[in-house]
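All protein chains but one are shown in place.
Chains here go by letter, A, B and C, matching the order in which they are written, and residues are numbered from 1 within each.
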Amino acid sequence: MAVLVDSDTRLCVSGITGREGTFHSLNNRSYGTQVVAGVTPGKGGQDVEGIPVFNTFHEAVAETGANTAMVFVPPRFAADSVLEAADAGVDLIVAITEGIPAHDELRVFNHLERGPSRLVGPNCPGVLSPGKANVGIIPASFFREGNVGVVSRSGTLTYQIGNELAQRGFGNSSIVGIGGDPVPGSSFIDIIALFEADPETELIVLSGEIGGDSEEQAAEYIGRHVSKPVVAYIAGFTAPPGRTMGHAGAIVSGSKGTAQAKADALEAEGVRVGRTPTAVADIAVEVLGG
Amino acid sequence: MAVLVDSDTRLCVSGITGREGTFHSLNNRSYGTQVVAGVTPGKGGQDVEGIPVFNTFHEAVAETGANTAMVFVPPRFAADSVLEAADAGVDLIVAITEGIPAHDELRVFNHLERGPSRLVGPNCPGVLSPGKANVGIIPASFFREGNVGVVSRSGTLTYQIGNELAQRGFGNSSIVGIGGDPVPGSSFIDIIALFEADPETELIVLSGEIGGDSEEQAAEYIGRHVSKPVVAYIAGFTAPPGRTMGHAGAIVSGSKGTAQAKADALEAEGVRVGRTPTAVADIAVEVLGG
Amino acid sequence: MDLLEYQGKQLFAKHGVPVSPGRPVTTVQEAVSAADELGYPVVVKAQVLIGGRGKAGGIKLAGDREAVEQHAGAILGMEIRGLRVRELWIEEASDIEDEYYAAFVFDRSAKKPMAMFSRMGGMDVEAITAEDPEAMRMLHVDPLLGFQDFHGRRLAFEAGIPEDVIRPVGEMLGKLYEVFVSEDATLVEVNPVVVKTDRSVNALDAKVTIDGNALYRHPQTAEMRNISDESPQERLAKERGLTYVPLDGNIGILGNGAGLVMSTLDVVAQAGGKPANFLDAAGGSKAEAITSAVEVILSNERVSALLLNIFGGITRCDEVAQGLIAAFRQVEPTVPFVVRLDGTNGPEGRALLAEAELPNLHIEETMLGAAEKVVELAG
Partner (left out) sequence: MDLLEYQGKQLFAKHGVPVSPGRPVTTVQEAVSAADELGYPVVVKAQVLIGGRGKAGGIKLAGDREAVEQHAGAILGMEIRGLRVRELWIEEASDIEDEYYAAFVFDRSAKKPMAMFSRMGGMDVEAITAEDPEAMRMLHVDPLLGFQDFHGRRLAFEAGIPEDVIRPVGEMLGKLYEVFVSEDATLVEVNPVVVKTDRSVNALDAKVTIDGNALYRHPQTAEMRNISDESPQERLAKERGLTYVPLDGNIGILGNGAGLVMSTLDVVAQAGGKPANFLDAAGGSKAEAITSAVEVILSNERVSALLLNIFGGITRCDEVAQGLIAAFRQVEPTVPFVVRLDGTNGPEGRALLAEAELPNLHIEETMLGAAEKVVELAG
């Protein structure tokens, strides 16, 4: 078992004919993901190393049975692409694109909430279920199958933490990057709920950062609904207020969204918070045994 | 039992201080309906013969526990009032107002569909559950408690049919006017489902008219899901195509929406269709006994 | 409210839908100067609210001033399927390579706007669907989300139009949706959408219906009203705030409530009669409404008998009776009246009528009985 993506994933990539889109689609396929289709308007009928390209998601889904979408198009086309994938009935949409206007994200989020499609991202590295499927840009070679579920707002920091865990011998059920934007399609809570229900996952690692209150909300949810151990890391203890730290969502506004407040909220619900990525791995060893 | 309104109904009237609003609010109260509040922006703090008036639905609901709204304001304010009532958490909204722009109705309908509030109307006479509550403008004195549920797109025609039934000794569980607009908040199907589940209702009378395909949809639904006998009447057999017959929704477009097609669809599902209001009553006698 | 082609195109232009330049005119002289301004060749197009103008000779290409004079002269005053041509639209001619069909309609069943697009245009929409049902592509638009770029692409790709016009067609569809929503239209139809020889895309026709209930927020559109083809009865009814639909029989019908009036028409027809009109004096009919309604109906000379069928709910039968008595005083009708008054204050109403002893007025107890009586009296 794993969450979100696995061997049943049938992936259709929006923007497959772009340079990055092609590179990562093929990368995902090499890993074993079933990459069944691509969508690029006007390039229908072509193929990318054997992956058929369609003009619309509807056609791609009808012809290939795609159930998962990855969105790789530039920001001004990304919201439309997410909506198209949802309209075509895709179950899971992973949006890698960074820089989508915030109001577009709001509309997309509030629209998708009414339907069955789940969005992960945007501005995220994707989802990796080691040994099963990789949808996105997570460098899979650093991770192997195991019992630690990771959910994170950032990309490279996730690799850092994953790597520290790997060095202690832990593998992962799934690694989910929910993205660094203010309005992510899936929240910590959404993914933690999946890990809680996933029999393979025995420890959940939450990697948060400054800005918003999604870590605080997650803390409350964990306190009420999660039986599995959770370890957390929060980045940005030393971030100055009022400045966006790279991620659009990473900003301390006034006294809100500080790393300290998040760590406090998590610890109050029994979540152990490591102050460095290394410390997270140390705690994992304590919880699960070396 | 009855459907939609009964002795638990706590009614708040939007536009209670208008001439028609006052008249019918007091009329509904005289019938026994609990009319607990009114809303007229700017007249908060006043009262209409003891019924307190509030500036907003939110305040009215908070202060009086209103669970049902009746909307009596002019068309250009009606959509806003329906949305306000829904936002304030009212369960049932009965919109009497005629002449709301169609795009407003579309937006309201598609918005309400996402939430728990149910809309009946607009451009409808309301809902009467004889002996329990009257919300709207149906002249209650012609009806008494009984086992026939009536659902209709029109007002006076409903009274005509109800009167023919009353003359044969039948009473009504509830009488629901869904309204004559192209996009009614509740459809025949919605109300028939309530009657099917209502133990007091033994016969369902559907009064339809030309335009749209809601009678055809109802026919299909009845064939699949309704165990109780249904008798129907359709108005407009002689209506010329392309002309709106009074109700915004009553128009035969090309070959679509004719009375004959509706009667055929209903009869194909075992619904007996009376060709005059009198014939409907005759059939009711046959079905339920005089 | 239906708009003439050129009125629809004015709304199109406002929202950036590409249309050809043109001028509306009402005389041959204006037609010529419009054509001079636009440059030749031009197309002379009859402005009437009916399809099939081309087949009827109402649309002509004119290569020079003489041709404009000749065609404008021939078309102005022409009757097309019963409608007199009073206005022309003089439009720059287009070199056409391809014709498509585009429309936005209300899908009452889905309770959503529906977008329609076909690569087959320039012919009747029912002919398109008959010839090749697959050629008409349709999709629903969530009115809260609106028409998205992908909707336009999907329609265009699925219709199978050439690659190079996918984008301009998609954009045009987006703008037509904007017209549909922000102008409160219940129908926006463009047949044909044309691809010109320079591969630009243009709305060559416009059929737009505006929701009468929304005219209060579109004062400019409200002024576009084309009332020339209404009957005198319709005009009068509209002035009085009544809903009147002309029919071709001889029995005047008056009732309260659209459903009841429609039912009355049916019952009269079943009894062997032919209604002259639909007239709803509306729920809550007051005395004056009844008086006005009688006036409107009797202004139609074909009416040989009148049926008043009232079931009082909000409407009080005594008020109706008073209105009828007033109407008799004002109009002094020469045709027989059959009256059925039931519902709120029915006895009081019937008593008033009995007292008034109106000439040639027959009171019936039931709707069916009243219908049979009026058929008998109408002859």
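Please note the rule applied: a residue touches a chain if its C-beta (ideal position, glycine included) is under 8 Å from a C-beta of that chain, and two chains touch if they have at least 3 such contacts.
Note that the coordinates shown come from a computational prediction; the quantities given were computed from them, not determined experimentally.
Asker: Which displayed chains does the hidden chain touch?
Answerer: Taken over the complete structure, the missing chain's partners among displayed chains are A, B, C.
Asker: Of the residues listed, A:31, A:54, A:72 or A:159, which one is in contact with the missing chain?
Answerer: A:159
Asker: Just one of B:6, B:20 or B:80 touches the chain that is missing; which is it?
Answerer: B:80
Asker: Which candidate, A:37, A:66, A:100 or A:283, sits in contact with the chain we can't see?
Answerer: Touching the chain that is not displayed is residue A:100.
Asker: List the chain A residues touching the unshown chain?
Answerer: Residues of chain A in touch with the missing chain: 20, 75-76, 99-104, 106-107, 109-111, 125, 137-139, 141-142, 152-160, 163, 180, 182-183, 207, 209-214, 217, 233, 235-240, 243-250, 254, 259, 275-278.
Asker: Could I get the residues of chain B that touch the absent chain, sorted low to high?
Answerer: The list for chain B reads 41-42, 44, 55-59, 77, 80-81, 83-84, 87, 107, 111.
Asker: Over the whole complex, note the residues of chain C touching the chain we left out.
Answerer: 144-145
One rule holds for everything that comes next: only the chains that are shown with their structure count from here on.
Asker: Touching both chain B and chain C, which chains are there?
Answerer: none
Asker: Looking at C-alpha means, what's the farthest chain from chain C?
Answerer: So the farthest one, by centre of C-alpha atoms, is A.
Asker: What is the distance, in whole Å, between the centres of chain B and chain C, each centre taken as the mean of its C-alpha atoms?
Answerer: 28
Asker: Nearest whole angstrom, what separates the Cα centre of chain A from the Cα centre of chain C?
Answerer: Each chain's C-alpha centroid was found; their separation is 54 Å.
Asker: If you average the Cα atoms of chain A and of chain B to get two centres, how far apart are those centres in Å?
Answerer: Chain A and chain B have C-alpha centres separated by 48 Å.
Asker: Using the touch rule from the top of the page, what residues of chain A touch 2 or more other chains?
Answerer: none
Asker: Taking each residue of chain C in turn, which ones touch at least two of the other chains?
Answerer: Each of 142, 144 in chain C touches at least two other chains.
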